[in-house]
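Reading through the C-alpha cells given below for one structure.
Here the complex is missing one protein chain, while the rest keep their positions.
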Amino acid sequence: MIWIQEDVRLRAYPRGFHLVTREVEEALPELSSIGVGVAHVFIRHTSASLALNENASPDVRRDFETWFSRAVPDGAPYFTHTLEGDDDMPAHIKAALTAVSLSIPVTAGRPALGQWQGIYLFEHRDGAHRRHVAAHVSA
Amino acid sequence: MIWIQEDVRLRAYPRGFHLVTREVEEALPELSSIGVGVAHVFIRHTSASLALNENASPDVRRDFETWFSRAVPDGAPYFTHTLEGDDDMPAHIKAALTAVSLSIPVTAGRPALGQWQGIYLFEHRDGAHRRHVAAHVSA
Partner (left out) sequence: MIWIQEDVRLRAYPRGFHLVTREVEEALPELSSIGVGVAHVFIRHTSASLALNENASPDVRRDFETWFSRAVPDGAPYFTHTLEGDDDMPAHIKAALTAVSLSIPVTAGRPALGQWQGIYLFEHRDGAHRRHVAAHVSA
C-alpha cells in the first residue's frame, strides 16, 4: 500500500473563486504512478474553502462571488463577530457552506474528475493569503 | 486490502431531489463482503450534486426544491454566465452549496447510514440527465 501526504502551499490569491487544479496536481507528482486510489484534499483554514466546479468560464467564477456576497453580506448588521473586519464572519459562513475536504477517486494516475470539473480555491477574505492544503492519497 | 472502484451510471432523473441509495448499493455488490471499510461516493458533474438526507417523506424532496430555487433563483439579473440557460449558473451554485463527495463508513457489509439517511442525487438542471458517480471503497 502507498500513502502520500503533502502540505501544499498555494500561491496567494485575492478574494474570489480560483481554479487550482494544476497547482494541486503539480504538488503531487506521485499521483501519476497510482493505478487505483483515492485523494483527499483538505484546506487548513476557516475563511477559505474548496469546491469542485466548472473549469472553463471566467464568468462562472465572477457569478460565484456575486451570489455568495449577496447571500452572506459583508458587514451585515446582525453579525457580532466583527473585530477582524466586515469580511471575516461572512468568510466563516461561506466556508461552512462549501467544502473543507474533497475526496476524489484516483484512476490511472489522475484524479477521476469529470470533464468539466476543476478544483477551486474559494478565498473569502479581502486581501491575498497563501493558503495551506493538506493532500493525502492512499492507493 | 481490498479496493473497489466502480463507475456508476445513474438513471436519468428530472430536476429535483431524488433518493438513489438502492441504485448505488446495487452497483456495488462487493460491499456485502466487507466487514470494516469506507466508501467514497463522488459525482463527476458540476450541475448536479449529492447529499445524505431524510429518506422517508416525498414532501422533504419537494421542500428542498422550493428552498433552493428561492435561494438561488433561475435567471437572476445579476448572473452573467447565462449562455447555457437560466438554470445553469444556479445549478453550479447549488452544487457548490451541497456535496460532490460523500465518505461513508462501511460496517458489516453495508454503508453505516443512520436510520433516516438516504443517498440523494440533486439534479439541478432542467431536463433529465444520466449522471456518472464514481464509487471507491477501501477495506
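In order of appearance the chains are A and B, and numbering begins at 1 in each one.
We adopt the following convention: contacts are C-beta pairs under 8 Å (C-beta built on N, C-alpha and C of every residue); 3 or more make two chains touch, one makes a residue touch a chain.
None of the values given here were measured: they were computed from a predicted structure.
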item	value
Contact with the hidden chain (one of B:21, B:80 or B:103)	B:103
Those residues of chain B which, in the complete complex, touch the missing chain	1, 36-38, 51-55, 57, 59-60, 62-64, 66-67, 70-71, 97-99, 102-105, 107, 112-117, 120, 138-139
Those residues of chain A which, in the complete complex, touch the missing chain	1, 3, 5, 40, 42-47, 71-72, 76, 78-81, 89, 92-93, 95-97, 99-101, 103, 132, 134-136, 138
